[in-house]
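To start, the structure itself, in structure tokens.
Apart from one protein chain that is not included, each protein chain of the complex appears where it belongs.
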């Protein structure tokens, strides 16, 4: 269970079967870093092309199509004292007539105090002068090589993960991906210091990160969509447009989880979800939207 | 500020400009009851036609089109010891192919212990034998007479409220509705003892309730969609299909709230929402879906 | 089989169980007129409130819930020499970013030459100076009282018909509606001299019409959605948002038609539709969109 230090010097703007940057073993840990969505690194230098440049891919020994890759997000720390957001709602998250009244989007810079763990606008106008929020860093875009030898833009997402922009993928959470290619080929990037639901301005507070993660191969275990486990919840992620279909994927995957892992009959799973399911709208901005279907471990502990 | 005790003996299956059952003054409190979605009352007797029969409408003196009606939900208490749910996911919340494998839906009865405040299946199969959850009673369907003298089925919802099935409309929350008709004409019903997000089996734990609410007319204050205030959040509700459009309505209304009530510029409101907005999927079952857009009061307290 | 001449002097802006303006027998013909979408009549006078004011309702003797009402559209003739349209695409029919660049909509007047049967802009700018098109008058909004004693705005549509804005409902076509109320209660209005698919500027060429129609009650015949028969096609209409759901309703109704009227097995109906179905997007503007599912009579003639 080695610990690898990997300093990237090139980045990918698609997720696919690219030559791996490092081979790691099942159980290993990697300490690395990611540049932000525009390719700006810890020094604020342009280190990669814009559009969610990825660190990786990492080849995980033993991972084969049909397996599941667990990625434990052990630490994600902003490695520079500022990030940026768009300053305008995406036109499609408001009514078409309201959208027509939105000014063009510009970038706004935020000061990120990594000691205090807070973010505030660098040059706020009067209405937001006192706004200071706790950061909650997470990876906006990460996943494994997609099925059918595809290489897919890091703008979007699918069964393989990708640009889900789910604010719940924070430190302490494990993500699970279906493996479609030998070695799984894990990519990561697009760090956000903080974001609300839906990524409705088209960005979180975009920032470069230092990341530590470890991997585990679950042999012979096949899942359909990304899953996750936090200290309090199990969850599944569906990625598609429109929201209705993203929700269908996430709910179907949770139904599978309840049947396979908890042995519930479909009516039992239905009734449980009917009274206890929680949804989060992870992103309603990217080409594929993302909906998260969650059950609390407290509720799950009453099963079996 | 009178307190009215109103015992309904007839119910409406549409929300519209029906003759009022009671005239009440601005500030008054009403203590009344609702039957469940199938019209079953506290005794389990069929007291009304199925399809979310409504208690009311209540005519609120002084409420005129263009005003806002606040309804403070002071108490909602199950008035019988059992409720019921469907036992099967709605086919459109899972993938079409998974939907084809779902058995037909049947009703399941739940024991509701109103002293302990818990719900459990009456005759659970083995997988759910130990499932017991805290109840969180709320009104699934309530609102005011719709615009343009329409009478609309209690199956659906709109700017006037209606069948939103939002599990956040619990005791201690205030709901706000735009007034479209003289007297507002407030209707209520469809109590749920407990429900997850989305009402994805098509029901909560359906139950009859004792309800106490008070009303307040906010003269000359015009809102576009239902709003609410809980101890921790302000929120807006958008009702439409598909989810994308429900989200647009809710977000647009929140943008309006931030501009009108907090004086934010559109870019300020956008940046605030970008880092702090929360969404809930209230229902993804009814003809109109409902999405809730929320901001915590803690965040809002940093404004101005 | 009487012929009734009915001159309206009041109009309804909802479709519902309003007191009938005339009782007619099964088989009767009615000669009447409709005002345009803003309530402007043959003289250009404001004769009704804006928002698709309806002529009617007409009570058809013998029509009972569960029956089908056939309305044969025998003649629709503009009764004034001008109409109007919006001059701007609806923001939601283009990409959100393109929508932001659309100027506000204004009304444009069209000269309608009822002798020649053509329409041209009254004051065209240079690009459209030579544009002259054949008119094809049709009813944008018509239908019967909705289920459950609802009264629904003429802005929208449903199983009962309503504001479908389908350019195929021209002279010589029969429309079929499910009957939900005693007497069916047929309403009509919102004449268009001409319109493309989708009503994507939010209007056709809006105009007042002289209309002749006849009715027929099909006892004991229950349909789920509006249907139609033209000289060349049978068709079904689905009304809902989004387009995907409107298409589902229309396709489901066509499947029912093929099974009930042609005795096809579901696989036979599927294969036939797979190679021969035609869809039209009737409207993508109103609160409920409308999709038409068509089969040519030539194809249908090869069955049985």
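In this document, chain identifiers A, B and C correspond to the written order of the chains, with residue numbering beginning at 1 in each.
The rule is simple: a contact is a pair of C-beta atoms (placed from the backbone, for glycine too) under 8 Å apart; a residue touches a chain by one contact, two chains touch by 3 or more.
Since the structure is predicted, the reported quantities are computational estimates derived from the model, not experimental observations.
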Candidate in contact with the missing chain, chosen from C:31, C:64, C:88 or C:170: C:88
Of B:72, B:92, B:132 or B:148, the one touching the omitted chain in the full complex: B:92
Of A:16, A:83 or A:238, the residue in touch with the unshown chain: A:16
Residues of chain B in contact with the chain not shown: 90-92, 96-97, 99-100, 102, 242
Contact footprint on chain C, counting only the chain that is left out: 85-89, 92-96, 98, 101-103, 106, 108, 119, 121, 125, 127-128, 130-133, 194-201, 203-205, 242-244, 247-249, 251-252, 255, 262-281, 284, 291, 299, 302-304
Touching residues (missing chain, whole complex) on chain A: 13-14, 16, 51, 147-153, 240-242, 244-245
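Everything below uses one rule, namely that only the chains that are shown with their structure count from here on.
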Same-site or different-site touching of chain B by its copy chain C, using the half cut: same
Approximate Å spacing (C-alpha centroids) for the pair chain A, chain B: 32
Residue numbers of chain A (touch at least two other chains): 92, 96, 102, 242
